[in-house]
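I'd like to ask some things about the structure below.
Just one protein chain is left out here, and the rest sit where they should.
In order of appearance the chains are A and B, and numbering begins at 1 in each one.
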Amino acid sequence: MIKDFVYLRPSTVKETLLSLSKYQEDCKIIAGGQSLLILMRQGLVAPKYLIDIKNLQELNYIRFDPKEGLKIGATTTHRAIEKSTVIQEKFGILAEMEGKLASIQTRNWGTIGGNLCHGEPAGDPAPLLIALKANLKLANLNGERRMAVEDFSLDYFETALTKDELLLEIQVPLPPVRTATCFDKFTIIQNDMAIVSVAASVTLNDGTLCKEARIVLGGAAPTPRRATMAEEILVGKRLDDALLEQIGQKASEQAEPLSDIHASEEYRRQLVKILTKRMVKKAWEKVQRLT
Amino acid sequence: MEKQLLRITVNSQGYELYINPKALLVEVLRDHLNLSGTKRGCESASCGLCTVLLNGMAVKSCSILALQAEGAEIITVEGLAEGSLLHPIQKAFLDHGAFQCGFCTSGMLMSAKAFLDENQNPTMEEIREGIHGNLCRCTGYRSILRAISAAAEDIGRGR
Partner (left out) sequence: MKYTVLNTPVHNLDGMAKVTGRATYTFDIKLPNMLYGKILRSPHPHAKILNIDTSKAERVMGVEAVVTGKDTLGVKQGTWRRYPDLCDEEILARKKVRYIGEPVAAVAAVNEDTAEEALNLIEVDYEPLPAVFNPMEAIKEGAPQIHEGAERNINVTRHMEWGDVEEGFKKSDYIREDWFKCSSQAHVSMETHCAVADFTPDGKLTVWTSAQSPYFIQVLLSWVLGLKESNVRVISRYVGGAFGGKVELDSAQFCSSLLSMKLCKPVKVVLTREEEFTATRRRTPMVYYLKTGVKKDGTFMAKECRVFTDGGAYTAFGATALYLTGFFQSFPYKWPSYRYDGYRVYTNTIPSSAMRGFGAPQATFAGETQIDLIAGDLGISPIEVRRKNGMTPNYEIPGQATIQSCGLRQCLDRIEEWIKSRGETPPNRGIGTASYGFMSGGIFNWFDTPYAFSSAIIKVNVDGKVDLFIGAHDLGQGSNTTLAMICAEELGVHTEDIRIHTGDTDICPVDLGAWGSRQTLMSGNAVKMAASEVKRQLLEFATAKLGPNVIYDLDIKDRWVHIVARPDKRISYFEVLKDAIRAKNGQPIMGRGYYTPHRKGMISPAYSFGVQAVEVEVDPETGKISLINVVTAHDCGQVINPLGVKGQLEGAIAMAAGYGFTEDLPMENGNILNPNLVDYKLLRATEIPEIEIIEIDTYEPEGPFGAKEAGEGLTNPTAAALANAVFNAVGVSIKELPITPEKVLKALKEKSQKKTELR
């Protein structure tokens, strides 16, 4: 059962930061609450003060700038991202990922910021945002700081957010020309939490060789993990079947998956390999079609 | 715990309630307002039985603190019909037998309504995704898909 708490509804970011600074460990931020309320019902989380930022319009926006890329406010819902025409046009893979996240009801109320701060290693947004080189804007009373999404997750359900900090914004830079990004997850039931997920981003140089690659694994380690050694195999080369096999194999070696009732460690590794191969191939073929 | 004021509109009726801040929206609807049409079926926000419309969006009322719905317009299954005039989706459910035990029906109807309000010409694939968040153990979903498809046509003709 949910324990009693004092409910606060700040009307500005500034007020929120003030409360955070005042209450620190004794408080928790709630946005959509789609993850948090379940934990509170189980008694796993029992803050004295609950700070509701769901209706903070200050943080509810999607802005696109032709130079700086995409800026998404932390309390933007998954559904808004899924349905945003500018995101569908410019960052289609983000909208696609959101469309496969849980159910419409969850997406209507749950927020991208809440999702990232929850720190579920099998969550969908983080691996994709890392592949897209996204950054986060965090703030406390002392000021703001930026951090790559890649550095945000520290461990299972643990992020780099300090006790007095608030996530303000997710920034997705414009991908370099000749870049394609793909994402997929393996589930038994559609839209379920990933058993394993892979986001792959491929950038070509002026010719036919890979200039840059990002391969990010979800649900295969305590945090979303870049399979850097697998990436290195592709950089500077042209993709072929033999290389693809190596890339998949290396990615599965870089995974550190758990065994649970849904999949054994061995099976998760196998899935990492297959999904990596599929996503890298798909991204490679997608980028060929762009040029 | 000190109670807080909640102002909310449910099925076009305005209410002012004093509630414990930890009260969930579904608890306010079922226990304070005695609207028992909305059901609950799990503790993990997985089943969708508690689905209602909040400002036109389908949401799980078990996963929303009532205070977060301050100033919002909620529609529950009790607000679908106008007197004895059923909403096309209710009529379609009756015509197609799109329910059996009926416990998931309220939530299913609300998801369907929200879906059809947004998508007037849905494909079967879209309808499946539209009710993905609502579990049904009895029907195997197909009668529900048929009903929603029929309702879409019916609503289209009505326009």
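In this text, contacts are C-beta pairs under 8 Å (C-beta built on N, C-alpha and C of every residue); 3 or more make two chains touch, one makes a residue touch a chain.
Treat the numbers as computed from the prediction; the structure is a model and nothing was measured.
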Contact partner of the left-out chain, one of B:Leu33, B:Ile64, B:Leu109 or B:Ala150: B:Leu109
Of A:Ile62, A:Met193 or A:Leu258, the residue in touch with the unshown chain: A:Met193
Residue numbers in subunit A that touch the chain omitted from display: 1, 186, 188-193, 261-264, 267, 270-271, 274
Missing-partner contacts on subunit B, residue numbers: 30, 34-44, 46-47, 49, 76-78, 80-81, 86, 90, 93-97, 99-106, 109, 127-129, 131-132, 134-145
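Going forward, only the chains that are shown with their structure count from here on.
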Of all residues in subunit B, those that touch subunit A in their complex: 1, 4, 20-22, 24, 43-45, 48, 51, 54, 57-60, 62-65, 67-68, 70, 111, 114-115, 129-130, 132-134
Residues of subunit A that touch subunit B when the two form their complex: 2-7, 9, 30, 32-34, 37-38, 41-42, 50, 52, 54-55, 79, 102-106, 108-109, 190-191
